[in-house]
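One protein chain is absent from this view; the other protein chains keep their places.
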Amino acid sequence: MTKKKLTNAEKGWERGVIASKIANDLPHASYVNLGIGMPELVSQHIKDDREIIYHSENGLLGMGPTPNENEIDFDLINAGKKPVTILPGGSFCHHADSFSMIRGGHIDYCVLGAMEVSMNGDLANWSTGKGIPAVGGAMDLVAGAKNVFVMTQHLTKEGKPKLVEKCTLPLTGSGVVSRVYTDYAVIDITKEGFKVVEINENLSIEYLQTVTEGRVYQ
Amino acid sequence: MTKKKLTNAEKGWERGVIASKIANDLPHASYVNLGIGMPELVSQHIKDDREIIYHSENGLLGMGPTPNENEIDFDLINAGKKPVTILPGGSFCHHADSFSMIRGGHIDYCVLGAMEVSMNGDLANWSTGKGIPAVGGAMDLVAGAKNVFVMTQHLTKEGKPKLVEKCTLPLTGSGVVSRVYTDYAVIDITKEGFKVVEINENLSIEYLQTVTEGRVYQ
Amino acid sequence: MQINKIKTEIAEMLSDVFDGATIMVGGFGEAGSPIELLHGLIDHGAKDLTIIANNSGNGRVGLGALIGQKQVKKVICSFARSAKGITFQELYNKGKIELEVVPQGTLAERIRAAGSGIPAFYTATAVGTPLAIGKEEKIFNGKKYILEEALNADFALVKADVSDRYGNLTFKKTARNFNPVMCMAAKQSLIQVRKLIEPHQTNPENVITPGIFVKKIIEIDNPIIETNAIEEGMIYP
Partner (left out) sequence: MQINKIKTEIAEMLSDVFDGATIMVGGFGEAGSPIELLHGLIDHGAKDLTIIANNSGNGRVGLGALIGQKQVKKVICSFARSAKGITFQELYNKGKIELEVVPQGTLAERIRAAGSGIPAFYTATAVGTPLAIGKEEKIFNGKKYILEEALNADFALVKADVSDRYGNLTFKKTARNFNPVMCMAAKQSLIQVRKLIEPHQTNPENVITPGIFVKKIIEIDNPIIETNAIEEGMIYP
């Protein structure tokens, strides 16, 4: 586990590239919840060959893009409390019904950020252990969605691996992550370890192992 | 406990009289569920000094009277599956929401028939122990409504007391009944026994004791 | 590509149904009862079904007809007694059909729980009665409750009033009843609707069952009215 700055030639995928890889893995007619932040990019990369329906846990199914400045309505917001729109065929519901969709396994995919993901699919993404603890809907999403995808940088800002043998931060869920998309690779969580589905064209599997805790294999 | 036929002069209250006694005990602005059969009469005896809202457990709040022949809609029925109407300010909901109203203690009064009521407020009104068992919403109503009133003849068709020390039939609920309205008396369930609130003007308390199992007192 | 859950043939609606399946059937009495889908299930011929419904059918129409065809092994319901419930009565009296009686509110909540990812909940309903026998008890704030488990199903047959191609449903009056929670609880909810509309015609504030809970939709614009069908002596098939 050596921290090593990548050269320009070895630069990881841009966020848009990661987002488009996720977008391609979401099947037609899926119901999807995109976490606040980086995962929101995914919706911009969905191809015309499929229709995806976006769920926002604050009671909105069929969420559309950000409104124009003059169309902003503070009563129509997403889970990140930012103004959004609703598409034809969308609907509103109350919070208990919205989380029935999540907890009941009706959301096909959720895409979330991560601080740490462990080899057995544990996810830590809600608390650094410091400051005011605030969980929002993250624990419900990872426990309830049929498939939990993680979208994250491979390393922390300090250059530490986010893919680890065992999480050290407070967990969001245990054994919940199925696939991780980073700037370095697409990785499945399996019983044998981190299985590399796709690796950044600039990187070797040996290098990936050095920036990942726990066994990486192809 | 001797069976004794009442003479004409001693006749018990008519059903309409019992219903009007119950109607007078329902306070203004109450939410009320009336059981199928005799309890349905109560709504015809509500005075103008109060507004009562009727709940039907099949998802109807604000139930109105029976429709005219030409207004019958088989999609607008009550819990007894008979055509009804809805009043202005009424609303429809699904079954889980409807029973949230019941189980959650939002129904102020329910009025039900009885086969047996015991001294501690146990109610048996769903099964004779024979035939196809069918409970409907009775167990939910007695467990959930704030006040459970029973409207019944004092004696069975065979002349046996319905107010008993201990129910012999399968229970609908245990310790749930607060007041019983019969053709002979209005009786509260108390720790000391059946407390007579009002007795039929033709009957003595001594007579009432002979047709009631368990202690009757005033 | 657009999402489109609309089918044109009842056989297509029921194509995944299998012998031994657990099937929820919406409706309270006849209101909201998906008679055409039930007749489709007779044509389909699946056997050994477990039916979850409030009632057990009337006459030889809809659920009554399905039971009459001996396709049903077990009924889970709150009220299996009815003057016109001839097919269930006959089989029950001969010991040829099983019955699980569930209080109506507990039935609705067990179905909602299944759809909401709640494996079990506590309720005061039925405490101290024969229907509590064998159930775990627990005291909360000095009051006794029993544990009731979620009721899942493979399929739900549901009648709604209006839908768009996503399956955003509205219902008519008390024909709503169990239909919305059954849509939530079944792996596949199969909906017959009176009328199809375009998505832009759906008012997002008034959707009762959002499309996420709906698998397939078919338009049946003039559905059979059970009371009339029985009066007219209808026998299906």
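We call the chains A, B and C, going by the order they appear; numbering starts again at 1 in every chain.
One rule holds for everything that comes next: a residue touches a chain if its C-beta (ideal position, glycine included) is under 8 Å from a C-beta of that chain, and two chains touch if they have at least 3 such contacts.
Note that the structure is a prediction, hence the values are computed from the model and not measured.
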Touching partners, among the displayed chains, of the absent chain: A, B, C
Option touching the unshown chain, where A:G12, A:G89 or A:G137 are the choices: A:G137
For chain A, residues in touch with the removed chain: 56-60, 73-78, 81, 86, 92-96, 98-99, 102-103, 122, 127, 131-140, 143-144, 170-175
Residues belonging to chain C that touch the chain removed from view: 109, 113, 116-124, 138, 140-141, 143, 145, 149, 170-173, 204-206
Residues from chain B at the interface with the omitted partner, ascending: 28-29, 31, 48-51, 53, 55, 61-62, 86, 88-93, 96, 99-107, 143-144
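Everything below uses one rule, namely that only the chains that are shown with their structure count from here on.
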Chain at maximum distance from chain C, centres defined as averaged CA atoms: A
Sites on chain B at which at least two other chains make contact: none
In chain C, residues with contacts to at least two other chains: 112
